[in-house]
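The structure's right below; bear with me while I get my questions together.
Here the complex is missing a single protein chain, while all its other protein chains stay put.
A, B, C and D label the chains in the order they appear, each numbered from 1.
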Amino acid sequence: MTEMLPVLAVFLPMLGGVLVFLLGCGPRNAWSVLTVMLSLTPSLLLVQQVAAVGTVEHHLGGWAPPLGIRLMADGLSALMILLTAVVGGLVSMHALGHFAERANAARNFWVLWPLLWGSLNALFLSADLFNAYVTLELVTLAAIPLVLLAGSAQAVNAALRYLILALFGSMLYLAGVALVYGLIGTLDMQLAAERLSGAGWVLDLAAALMVTGLLVKAAIVPFHLWLPDAHGGAPAPVSALLSALVVKAAVYLLLRLWSGPLFEPLSQPAAAWLLAGLGVAAILYGSVQALRQRRLKLVVAYSTVAQLGYMLLLFPMAGLLAWQGVIYHGVAHGVAKAALFLAAGNILYQLGHDRIVDMRGSGSVLAISFGCFALAGVSIMGLPPSGGFLAKWLLLQGSLQAGAWWLALVILAGGLLAAGYVFRVLRAAFQVPDPDAEEKLPEVRHIGAMMRWPMLLLALTAIGLGFAGEPLLTLLGDVPGRLG
Amino acid sequence: MIYQALPLWTLMTSLVAALVVFAAGESRHRLRITVNLAAAVFKLVLVGVMLLGVLRGDLFLVSFTILPGLDLVFHADALTLLFTTLSAVLWLVTTVYAVSYLEQRPNRARFFGFFSLCVAATMGIATAGNLFTFFVFYELLTLATWPLVVHNGWPKAMAVGRLYLRYTLGGGAVLLLGIVALNALGVPGDFLAGGSLDGLEKTHPGLVYGIFLLLLLGLGVKAAVVPLHVWLPNAMVAPAPVSALLHAVAVVKAGAFGIVRVVYDVYGLEVMAELHLGSLLAVVASITIIYGSLKAIAQTDIKRRLAYSTVSQVSYIALGVGLGSPYATIGGLVHLVHQGLMKITLFFCAGNFAETHGVHKISELNGIGRRMPWTTAMFTLGAFGMMGAPPMAGFISKWYLGMGALQAEAYWVIPVLLASTALNAIYFLPLLYRAWFGRPAAEHEPAGMAEARPGLLVPTLCTGLAALGAGVLAGMPLSPLSWVTFIVGQEYGG
Amino acid sequence: MSLLGALIIVCGLFFYLAGTVGMLRFPDVYSRLHAVTKADNVGLGLLCLGCGLLFQSWSKAALLLVIWLLAVTAATVGCHLIARNRLQQGDDAE
Amino acid sequence: MAGLDVYALAAAVLMGLGFHGLVTQPHPLKRLLAVNVFGNGVFLALIVLARRLPDGPDPIPHAMVLTGIVIAVSATAFGLALVRRQAQDRERGDD
Partner (left out) sequence: MTLSLFDGLTALLLVILAWRCLVVPDLFRGIVLFVVFGLLLALTWARLDAPDLALAEAAIGAGILGVLLLGTWRALGSPRSGETPASSLSRWLQIASGLGSALLAGLVAWALHLVPGSEGGAGTLAVEELPLPATGQPVTAVLLDFRSYDTLLETAVLLMAVVGSWLARSSLLDAIAGNDATTDTPVVPALVRLFAPVLLVVGAYLVWAGAHSPGGAFQGGAVLAAAGVLMALGRVLGTAPNVGWLLRLLMVLGLLVFISAGLLLMPTEGSFMAYPERWAGLIMHLVEYALALSIALSLLLLFTGAPGLRRLG
């Protein structure tokens, strides 16, 4: 049974999507709920198995690599699958409420999202360079139509831009894979890691192509242009999924490759510092942009640009602590960002707009939404007690141990900038409305439990991650590959 | 197990109270008050039990592994109890005061929720067993106090809130850097009597010195050490109970308490002396004492004058700790409690003046003594305490500080103390004179007595008399002085 | 036999060349269409014939014939549509 | 081998052209074409590499390219739908 779980984690969600495609959401969303169950069960079982027995592998079609494709669930995969399950499960619940009045959008959402879920799991389980390309494309092509659910012209523009860049990114990645295959004739990551040592500058070029492609997909700073519009313009649950999970997919692959076949090229100081420099640029630029946005969802979207930057700081530190820190950051950010987007979406839904200036005094009316925003914001700022804080702690310690003290300064500065944009929103909520302006607050729409609880649970999880470092990092285990 | 985990439970009482208050919502006034008071009383009982336990020599320690090799540790030693007792008592009193103060105002659920959270954070700071745990609650305190500072929601309050965050979060970041640097060098920063550097000062003296500066910088923001004090006088826009709490227990004391912990339980007196860090601290503290007093004289607003007084007085603690002799330590630590009691009394009084008669400026105090005799009497007690007049609590602190300075052969401190006393007199005596003997302005019709509401007055009386008692009864067992002597005995004896 | 096949193929190529030159050089749509369809259909036919001779197999030859017929039909229809479209657009323009 | 290196060169040049087109062309349809040109360069490189096996062409790059073509065409078709929608929106905006 254990060996089948990886396969089930990929295909049960996809079957769910196909089911909804054929039959619709069903009476009272029965099929949607069933789909969520189908998706959650194998994911959670798989994580539990990995925690219990360690790495789980599956040779597809019974063919061992290099001929066949291998699925592998190690600690890192399990952690990402767990993140997807938790965020995905709760966002699904929110989506049931969010799309309640839009049957058509609901149906499309429930087709695409389970497919996306399966695709994400497929990517996290992939141990094959080319299969990773296919799964990356799956993730992208499931994600972009979701952006369209907003239906606006802006969403269409963002989607098109996203598509073109994503397609280009994956082609770059594929070019790198082609070179690697030409060098050693295998696509399996493990085998490639063993055979590639000392492959010279062709491998460096391959690494450069693959990494650039992934950076484009991950919206790291010079390639971030599509992200704010796409994430800021999509419906709230979609934004949450995109920011929490989809952009992480490309970063995940980058980390996976770093710990495997691309270890040598990416460990050269020049490459490591170049990547970290991009990360620093992302942190500073994204944060400053977030400070300048007028719309709440754009603030949150730019925050994603900034937060992704932290994950690139790993390369010059290259130690166990930094590895744990970066991945914990990914997890914590995923949960917190999903909570932020759901909160922002709820605020938008309740007020009918998300202009920060016009939110004055709405804090007492929208106490729960703003409360969740604040809780998740704590994690984004990296303040205790939260998952973001533990990640920051690990990263700081890693950077100091590696002697990269100025990275520590950047991390701290990033936290302060994040505090700037989070508190800017909260300030609007706390401020009393201008007594001179006789405007009363507009009618506030009520949100149901289905939209309230997932947001609250995600926000609490973001805080709770501040106490869950031990079990999760034990699940993650050592750095796979050569560094351990 | 439950007994051993008492430090955690004291924290949990406030935390649970906060959650209940948040969950109950705005309209459940009675439930909110009941929960708050019950939690405060219950906490007091727990702290009492712990106090006796520590006296008996029981071990209170509970820890959770948060990251591999990093624990969240709660413990209770004598120093912890000094701070927890102060907080628990003052929380109860301030809750009563706040309930009365905020009657009929909006957003009370939010206020009391964050108020409880703030106390929980203070408890966490007091019971923290290592620097990591300390930092967690130190930052939580920042987060929990911000909503209190901006509670009014006026543009002025929001601006001050921004200033407050800039200072405290910036300080927090510096502190974090220092703590992480220690951890990266392999020192988990456990709070152990005599220090826990494990000889690091021998191998990396430069780093250890630098890290101390980082820690001091980070903690100095909350302790309002000059020039990091700017937020404090501005934070006066907050409602009176918040000011009282910020000044007497929560924020500034968190900083001061942190300095105490770092000096005694992380670095240890030997290292402090070896690297001449103690004298550095004492000099900084002295500058703050004088500067704060001078600035206080220039203020016309009562609360702002009190605020600058706080800036000055809190640094007595740092001074005592920095001097590093037993007597000076006693003086510094006991001032942690004494200053709390006196300053909270003063702020309660200022709140009473403002609430009852709308008096904010010093110039408006004329004749208030006849209309609010009880409040003014308490104000007088507090003010004399601050000046260090016997037999008030403040006198004890200053006496021990002076003795300690002589013991440490730091003779330059004596003039500082004398000057500070003189300055205190200069900025407090005019207030008292106006209040008791000043002629009310013409438009004030001199109606008879108009005291503050009982809900405001009773807490004021309690703290004022406590401040008096702490001085008069200093020789009794379990008085702040004897407890501090007990602590110092442990620190220097062990 | 194979020589004959090769000769026919070369012939077909010539027709193709002529058609292409016509398409490039002729002044308007109609005459271009004329050049391309006529010349190319013949060219393709000759090509198929030549290949059939080279393969020396009846079944393959039949297959080539089918291909030629289909291509001719498609070219005819395409030519018709283009011309018609042009005619309508030209009418609109004037 | 030498004859086939011409195709390797072509593959590399196609990638360069595609990249240049993507950077410089503003029209989304052109950008889609540029990405496709780039992709075809990559595919060509894969097939050139497949020929370097001594005993017959390597089927694995062939399968990879086939998969790649289908993915690229799917994505491009979707992109074209978006381009049309963009034009529709713009027309509606003009009215």
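Quick note on the criterion: a contact is a pair of C-beta atoms (placed from the backbone, for glycine too) under 8 Å apart; a residue touches a chain by one contact, two chains touch by 3 or more.
Please read all numbers here as calculations on a predicted model, not as lab measurements.
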{"item": "Displayed chains contacted by the hidden chain, counting the whole assembly", "value": "A, C, D"}
{"item": "Contact residue for the chain not shown (choose from A:L90, A:L120 or A:I184)", "value": "A:I184"}
{"item": "Touch list for subunit A against the chain that is not drawn", "value": "3-4, 7-8, 11, 14-15, 18, 21-22, 58-63, 65-69, 108, 111-112, 115, 118-119, 122, 130-131, 134-135, 137-138, 141-142, 144-145, 148-149, 156, 175, 179, 181-187, 201-202, 205-206"}
{"item": "Hidden partner chain, residues of subunit D it touches", "value": "2-21, 23-27, 29-30, 33-34, 36-37, 40, 43-45, 47-67, 69-71, 73-78, 80-85, 87-88, 91"}
{"item": "Touch list for subunit C against the chain that is not drawn", "value": "70, 73-74, 77, 80-81, 84-85, 88"}
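Throughout what follows, only the chains that are shown with their structure count from here on.
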{"item": "Chain at maximum distance from subunit C, centres defined as averaged CA atoms", "value": "B"}
{"item": "Geometric centre distance via CA averages, subunit C-subunit A, whole Å", "value": "56"}
{"item": "Rounded Å distance between subunit B and subunit C, as computed from the means of their C-alpha atoms", "value": "97"}
{"item": "Euclidean distance of C-alpha centroids - subunit A vs subunit D, Å", "value": "28"}
{"item": "Pairs of chains, among all present, that meet the touch criterion", "value": "A-B, A-D"}
{"item": "Subunit D - residues contacting subunit A, complex", "value": "15, 18, 22, 28, 31-32, 35, 38-39, 41-42, 45-46, 49, 52, 58, 60-61, 64, 67-68, 71-72, 74-76, 78-79, 82-83, 85-86, 89, 93"}
{"item": "In the complex with subunit D, residue positions of subunit A that touch it", "value": "130, 133-134, 137, 140-141, 144-145, 153, 156-157, 159-160, 163-164, 167-168, 171, 174-175, 178-179, 181-182, 185, 187"}
{"item": "Subunit A-facing residues of subunit B, complex", "value": "22, 26, 64-68, 70, 72, 106-107, 110, 132, 135-137, 139-140, 142-143, 146-147, 150, 152-155, 158, 161-162, 165, 169-170, 172-173, 176-177, 180-181, 183-184"}
